[in-house]
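Omission of a single protein chain aside, the complex is shown with its protein chains in their original locations.
Should a chain be cited, it is by its letter among A, B and C, assigned in written order, with residues numbered from 1 in that chain.
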Amino acid sequence: MRLDPDPRLAGAPGDPRDVRLYRRMRFIRRFEETLLSLFEEGVLNGTTHACVGQEADCVAVIEHLRPGDHIFSNHRCHGHYLAWTGDAVGLLAEVMGKAHGVVDGIGGSQHLCAPGFKSNGILGGTLPAAAGIALAMKLADDDAISTVFMGDGAWGEGVVYETMNMAALWELPLLVVVENNGYSQSTPIRLNMAGDIQGRFAAFGIETAHIDSTDVLEIDAVAARQVEAVRSTRRPHGLIIDTYRLCHHSKSDDNRPEAEIAERWTIEPLVIHGRRLPDDVRARVDADVEGALNEIVARELS
Amino acid sequence: MRLDPDPRLAGAPGDPRDVRLYRRMRFIRRFEETLLSLFEEGVLNGTTHACVGQEADCVAVIEHLRPGDHIFSNHRCHGHYLAWTGDAVGLLAEVMGKAHGVVDGIGGSQHLCAPGFKSNGILGGTLPAAAGIALAMKLADDDAISTVFMGDGAWGEGVVYETMNMAALWELPLLVVVENNGYSQSTPIRLNMAGDIQGRFAAFGIETAHIDSTDVLEIDAVAARQVEAVRSTRRPHGLIIDTYRLCHHSKSDDNRPEAEIAERWTIEPLVIHGRRLPDDVRARVDADVEGALNEIVARELS
Amino acid sequence: MLVRELNAALHHFLETDPRVVVLGEDIADPYGGAFKVTRGLTTAYPDRVLTTPVSEAGMVGVAAGLAMSGYRPIVEIMFGDFVSLAFDQIVNHVTKYPAMYAGRVTCPVIVRVPSGGHRGYGPTHSQSLEKHFLGVPGLLVVAASPFHDPAAILGALLQRDEPVIYVEHKLLYAEPIVRPDRGRVGDAVGREGGSPGSLPAVTLSFVEPADCTATVLAYGYTALLAMRALEELAIEEEVFAELVVPAQLAPMDWAPVLDSVDRTGSLVTVEEGMAGWSWGTQAAADVGALRFGRLRHPVAVTASGPGVIPSSRARERQVLVGLDQIKHAVREACR
Partner (left out) sequence: MLVRELNAALHHFLETDPRVVVLGEDIADPYGGAFKVTRGLTTAYPDRVLTTPVSEAGMVGVAAGLAMSGYRPIVEIMFGDFVSLAFDQIVNHVTKYPAMYAGRVTCPVIVRVPSGGHRGYGPTHSQSLEKHFLGVPGLLVVAASPFHDPAAILGALLQRDEPVIYVEHKLLYAEPIVRPDRGRVGDAVGREGGSPGSLPAVTLSFVEPADCTATVLAYGYTALLAMRALEELAIEEEVFAELVVPAQLAPMDWAPVLDSVDRTGSLVTVEEGMAGWSWGTQAAADVGALRFGRLRHPVAVTASGPGVIPSSRARERQVLVGLDQIKHAVREACR
């Protein structure tokens, strides 16, 4: 669903697919970067979790969802929300605590709700709710699917496993997308997880695809398969995307090796996919996004 | 450890191993049957979960534990308690709510505590405590191990997975013994569990042995290996024993097919292992157990 | 019998309201649930009645998803003691969604918690943990009572949008439901009343209200104990008090309580939960403030323990609120 968003951000009519995907990732990237700088300038307060570097996941997966489907997201939900709704105004206003924010400024950065979309900052606890939404879809007997985004760290929460078990037992149309950026806040996955994520799905007999990529086209292909698999088989499936967060976990809490981060900047989604576009096209899209976002920010800050 | 129990129950000096194992299983069997008939007669109240049919697990595993080790048990804990302590008097008194019960009549059937032994009726929640005890052993740097008994149904609880993850990550000397009797209260495992128990351990990289047997000698051999593995490697291990409960879940709540139950009576631990003993020996042991238990019951009821 | 009426009510609402879904452990036939409240449901409505794994948090979370999708999930927690495992789902999910999403959704989950002691089930299977859920913003805490029609209560709850914890004391299952009828409640004088928007409270006494010199506020099984206490006190000691039995524990509708207290000038609260920050303390705070200077005695909050509930029946009786404790409190309050 779309809250009639600005085509310069969510996708202009006649955009070839490559351009469209780039535009949508660029939109999310620049929205997050704008938000972070507004925080630095002290214009915003509270907290936020940007998804800089993970835009390809949001866009590639949500490309394949349609009205009637549902997305349950976590604390790092801006990319998912923007990819689903294109609603930059509502999200900026929400983070600014304004009455015309997505949820009137009450929920803030991690607690969003729009038709077919919800998020909650309590890790793991969103999974059974997403399964319940899938159960509702099963009872309604249509072909809608329920998608839930989680990170690697959320696998610490027991309720995640309770949900996997029920979703598999009851054959619920649930797609569990794991954005594995290798860190849970400050903690590298090796200090937080024994075994691996594939094994966690396998334990419940849930078919899972795993991809280590920041290339939106590669992810798009796998996501298409998994979304279609849930839609047609009406059984839960997993999609593990190994990715990387280029920004702080929240606002100023990054202890990762600089070299590690620097290297990931060379293979981030915009770099990889941007190469595929002619320079002038990319420049035009970048200008579109910049223009649209600047207008929105100017309006909201005035 | 032993609370100087009656040798006729816990093992007489000079018992050959076969006889000892039989005696200890017979003791548990007859204790539980006695308890159940006392409930039927209305002498006892409250609730209880007998382990009739599962005696081989208790005895075979606990044979290999030693003073300094710790056992955390669940609601179906009598067999584990008796195998560890031999304390029939304390347990009977406890279930009768007497002041000289194991825990003064406060805990009752499912909440026992003795040196190196604890149980709690809240499913799954005992696992992190058992892991914490294992962590204490790791910090103390001795060769003690922490053993926890759980059933197939307890795998529904999320905290079980939180524990598996920490135990594997932190390399804790924890042995998780799963007594898989195929039912969670009234619910057959196929309605409660997607995938299988082996897969649940594998998800965390925990090495596990699986045996489908009610033969105390077969279980004894596998249990010996797993206990030794935890003791020497100081890493968590699993032991899955497929077994069967011949009694009600609790007191009068059995809806399983009669034929299924009848068939399992033909391969229950005492039948299988009893065959190995000469009739006169078996008769003498049976008489020992009967005599000792009758004395205890008479004393406690008077 | 409460258990039969609850079971019939669940059958009725599954039959008449396609939004109703029932979830719980071991609720499938032929077993039909630990206390048989759900007997027959999986047979009659296999699609909308699901027996779940032993996953209290998970099943309440699934119910949250169903509820936000327009369904009316009713979750059975086998023993109320285990609702502790769903505390986060209730506090940070089910009750949060409607408010933190600025009213964009409702999350009408009904969580049934068979609770209470007096059965020798011991420390982890006998508790009344509802006090810990009182004052959770957006949550209704409701208790089955010997004087409230469970079908009417469930029906009213299914008309509302708030999430609910519905407390069922195990000892009430085998008890008959006595409904207020033409000014009487069984052998007592009584009626139903309360403010619009709240579930009704039942007020009863063994003499004319005007002759009562204390008000007793009790719910669930303790309401039955309190009624016995009042009957014995009336007959044996000519001590007369009025009993107010609310169905809704939180938020609390004080109107029926104040109505009685304004006659009697004295209030005793009774609950089986453990003393200390318990249900009755709010009555002491609110009624004490609303009728400041007009009560003959401080509000007497009567509760159990505090402590664990022993499995020994003799010791259990010492810990749980009982008839004598209630009679003593009422005697004092009537002075």
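Heads up, the rule we're going with is that a contact is a pair of C-beta atoms (placed from the backbone, for glycine too) under 8 Å apart; a residue touches a chain by one contact, two chains touch by 3 or more.
What you see is a predicted model, and the numbers here were worked out from it, not measured in a lab.
Chemist: Omitted chain: which shown chains does it touch?
Modeler: Missing chain, whole complex, touching shown chains: A, B, C.
Chemist: Tell me which residue among A:Thr34, A:Gln54, A:Ser109 or A:Ser146 touches the hidden chain in the full complex.
Modeler: A:Ser109
Chemist: Among C:Asp81, C:Glu192, C:Asp253 or C:Glu316, which one is in touch with the chain left out?
Modeler: Among C:Asp81, C:Glu192, C:Asp253 or C:Glu316, only C:Asp81 touches the chain that is not shown.
Chemist: Check the options C:Leu14, C:Ala34, C:Val49 or C:Leu134 and report the residue that touches the missing chain.
Modeler: Residue touching the chain left out of view: C:Leu134.
Chemist: Give the residue, chosen from B:Val159, B:Val177 or B:Ala203, that touches the chain omitted from the document.
Modeler: Hidden-chain contact among the options goes to B:Val159.
Chemist: Of the residues C:Thr124, C:Ser145, C:Thr222 or C:Gln248, I need the one that contacts the missing chain.
Modeler: From the options C:Thr124, C:Ser145, C:Thr222 or C:Gln248, the contact with the absent chain belongs to C:Thr124.
Chemist: List the residues of chain A that touch the chain left out of this view.
Modeler: The list for chain A reads 45-47, 97-98, 101, 104-111, 120-124, 153-158, 184-187, 191-193, 253, 255.
Chemist: Of the residues in chain C, which ones touch the absent chain?
Modeler: Touch set of chain C with respect to the missing chain: 81-82, 84-85, 87-88, 91-92, 96, 99-100, 122-124, 129, 131-138, 250-251, 274-282, 284-285, 288-289, 292, 297-299, 301, 305-308.
Chemist: For chain B, which residues lie in contact with the unshown chain of the complex?
Modeler: Interface with the chain not displayed, on the chain B side: 103-104, 106-107, 111, 113-114, 118, 120, 122, 125-137, 139, 146, 158-159, 162-163, 165-166, 169-170.
Here, only the chains that are shown with their structure count from here on.
Chemist: Return the distance between the CA-based centres of chain A and chain B, expressed in whole Å.
Modeler: Chain centroid spacing, chain A to chain B, equals 47 Å.
Chemist: Could you put a whole-Å number on the gap between the CA centroids of chain A and chain C?
Modeler: It comes to 43 Å between the two C-alpha centres.
Chemist: Taking each residue of chain B in turn, which ones touch at least two of the other chains?
Modeler: 155-158, 191-193, in rising order.
Chemist: What residues in chain C touch two or more of the other chains?
Modeler: 52-53, 55, 57-58
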